[in-house]
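Every protein chain except one is present and positioned as in the full complex.
Think of it as A and B in the order they're written, each chain with its own count starting at 1.
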Amino acid sequence: MLIRFVTLFFLIISAAAPSLAQSDPKPFIDQLADANFKQAEEIIGQIAATGDARVVPALEAFAEGDLYARKADDVVFITKTSGSKLALVDPLTGESAGEAAKGAMTKIKVNNNLRRAIRDALGALTLMSPDRNARLQAANTMLAAPSEDNLELIETALAKETDGEVRARMEEARAVSLLTSGRSIEEKREAIERIRNYGGRDAIGVLRGAYGSVDASLQPDIDKAIGAIESEIALWDMAQNVWYGLSLGSVLLLAAIGLAITFGVMGIINMAHGEMVMLGAYSTFVVQDLIRSSAPQLFDWSLAIALPVAFLVTAAVGLAIERGVIRFLYGRPLETLLATWGISLILQQAIRSIFGPTNQEVGNPSWMSGSFALGGMNVTWNRMWIIIFSLSIFFALLVLMKKSSFGLQMRAVTQNRRMASSMGIRTPWVDAFTFALGSGIAGIAGVALSQIDNVSPNLGQSYIIDSFMVVVFGGVGNLWGTLVGAMSLGVLNKFLEPWAGAVLGKILVLVLIILFIQKRPRGLFALKGRAVEA
Amino acid sequence: MITRFVLRALEGKIVVAIGVLLAIAVLVPALNLLVPAGSAFHVPTYAVSLFGKYLCYALLALALDLVWGYCGILSLGHGAFFALGGYAMGMYLMRQIGSRGVYGDPLLPDFMVFLNWKELPWFWYGFDMFPFAMLMVLVVPGLLAFLFGWFAFRSRVNGVYLSIITQAMTYALMLAFFRNDMGFGGNNGLTDYKDILGFSVQAAGTRNVLFALSAIMLALCLLIASAIARSKFGKVLVGVRDAESRVRFLGFRVENIKLFTFVVSAMMAGIAGALFVPQVGIINPGEFAPANSIEVVVWTAVGGRGTLIGPIIGAIVVNAGKSFFTGAFPEFWLYALGGLFIAVTLFLPKGIVGTIQHGWNARKALKAAAEREKGEDTDMMPQAAE
């Protein structure tokens, strides 16, 4: 009785405020409890007219025969058999509503006529839903599961659709469904054209699937369409490869950019450069560890905090190396190479003694994970950020070198030490700070690389040869050369990879660089003239 | 002509070193085989192989000294030539296993059977013949050095650039040899050898012969290196090291000079690798690791580059130290090695032998100056001799 009353109440409300009534389908669903087939068909129409997408599960359950009414109060539920009882689910919210004995429930009967009404209602509900996203999703669903039955529905929806994107998707869904229908060859030809424009691997699947069933005169059209789609996919694959290449290039750039200063500008062969990167990565690990234990809410900021820490740590280590060892070896590059190699061994072993030889877990903050699609490409956020990050470091460094007074002193010292010193520049300190800067940047690079590589004592080793290759290839003493060198090596590597495999690709790149250096010993962007020889 | 070339090599220190090497070639096997195991003078068999390994390293360091110490080419890829020589020997030893392998294939080594290969790759042909394999020990490293040097020296890649690309070369080879498809056993390399020329590689007798051969080979290569160093060619080499453009403007073809030296040195490194493999029982791609090649540089630097004997001493001393440390304080070894790199470059740039030689020469010069002064002025007396 009470329910009747409530229903009545709702009906009154709905009369008073039609918009509200229209948006609440609950009373209509409950009316199904004691409706005959004819009434049920009307009710389905009314439910559909609410345009509320929440009714979709209820309608689907109805079609499947899973909709029951409780005998006690005529409230309608979606049910699932659970042993001898039925598990009840609220038809709109999907929340569990307890269990009931089978005997306490009445099945709401359904026939084919009703099923068709339900399907139409469902299609109309979603395809004609006032919510744009619902329509888009419905079109996508139909696109994924083409069926001749949907055709008319889609066409009805299309006639009303105004939103461009949804319309395009509906057209595609229509085309896909049309292909296997009994429509005319002309229409199908148009549909093939439409599917070709839609593109993607799914489209090839649809076209291939329809190949056997369509009229023979259409088969050349399908072949052409598949060919066109395939070449489009190849193009996207190429773009994806370039993207991977740039991403690898930005990693190389990060690893090499500190070296571009210490080796490229100062001429110091720092074989411990890789260990500076490694120290940067370990600084990140330590910072994250502290944050995890004392302030977990800051975790998303951990990289931002790690950046200055890593810079300071590695710059300090770099300063100590320059003051302690390298300054005694200026003008003896081969000896510098050996001494810094020794330093790298010591640093590796020190880290191994402190943190152990195994990989350390460095987490990705939430904004670094996940990916998005760009046309036919898949772009992961961490790669994206690393490209952005490496380029910003590069340009920051460029500005520092060209615009700041420290940069000016640095360039003065490297070009003419004696002249610079007689102009009052304290050359030893410029040397020391330049080296510290290069090391600090390597440390920053380590923060970024900790996000994509294993943080272990050997981290640096894997980058040192690549870094030198990049700097030498790009041209020593030229920051732009380092950028172009890193990016072109990255792209070259990624293009060789599918053809030759990852390892062989890397070997080929090394061999190509070795041959290139023979041809142009001073790299891509070489300085020419007499001054270089001196 | 040849005899004069060789005789010139026999300068005092070299004669002593060759004598010592030949003596231990006899003495160590004698102490192993003839002295009973209980005696204090007995050298256990494992130690014979260990010393044999040091001698192979010494030969590698000697090879490096020829290019670095005399010609100024700091090769960071000499380990590659060593490993290639080792692989050539390893391939011979693998072919000798025959049907005694785990899979019992009479032709294919185990790893190929494991990879489901049906045929022996073409580059494995001939390695069942010892003379051919020994030829390859020289030819393969020599050829790589020739090709590499041909391009590098012709285009005048110098100094650190050359060092970096030699490092890249050995790195690329390491990556290549790690691949199973290369047909050299991939990660695991070549191992489980049975016998060499019909003698079991495990037998004490074989090990002693290999040791003696290592010592004799080292002596022979020392003789050759010394003959090269003391010829006019050797003087040109030092000229290239100290003032390359002067040598060019004197009309010498610097690229040919470097190329010849590089190839000879690579072959010596190959011999060292070939002697090394049967004594340690394995060769794998790890031998190509850039770190190995750089370690050779530090042996050479410790002993004293440009002295020929120094690198031999350096290699033995450092490797003995390594054996000791990695046994007693494994954590400490990399600190010690790293410290050694720094200490030698900062405090002992001439190395042990170089420093002693320098002191010796300085004393001699002082004496000579004193003599001259005495001759010129007989009243001026002893204090000048200090």
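Structural remarks
Keep this in mind: a residue touches a chain if its C-beta (ideal position, glycine included) is under 8 Å from a C-beta of that chain, and two chains touch if they have at least 3 such contacts.
The definition used in the following text is that contacts and distances are computed from a predicted model.
Not shown: a single chain whose UniProt protein name, out of "Urea transport system ATP-binding protein", "Membrane protein", "Helix-turn-helix transcriptional regulator" or "Carbon-phosphorus lyase complex subunit PhnI", is "Urea transport system ATP-binding protein".
Across B:I257, B:I271 or B:V302, the single residue that touches the chain missing here is B:I257.
When the whole complex is considered, the residue among B:F41, B:W122 or B:F249 that touches the unshown chain is B:F249. One of B:F5, B:F132, B:F146 or B:F178 touches the chain omitted from the figure, and that residue is B:F5.
Those residues of chain B that touch the chain absent from the view are 1-2, 4-5, 228, 231-233, 235-236, 238-239, 242-243, 245-254, 256-257, 260.
Convention: only the chains that are shown with their structure count from here on.
If you average the Cα atoms of chain A and of chain B, the two centres end up 51 Å apart.
Taken in their complex, chain A has these residues touching chain B: 269, 271, 325, 328-329, 332-339, 341-346, 348-350, 352-353, 461, 465, 468-469, 472, 503-504, 506-507, 510-511, 513-515, 517-519, 521. The touching residues of chain B, when paired with chain A in their complex, are 74, 148, 151-152, 154-161, 163-165, 167-169, 171-172, 175-176, 178-179, 290-291, 294, 297-298, 301, 331, 334-335, 337-342, 344-346, 349.
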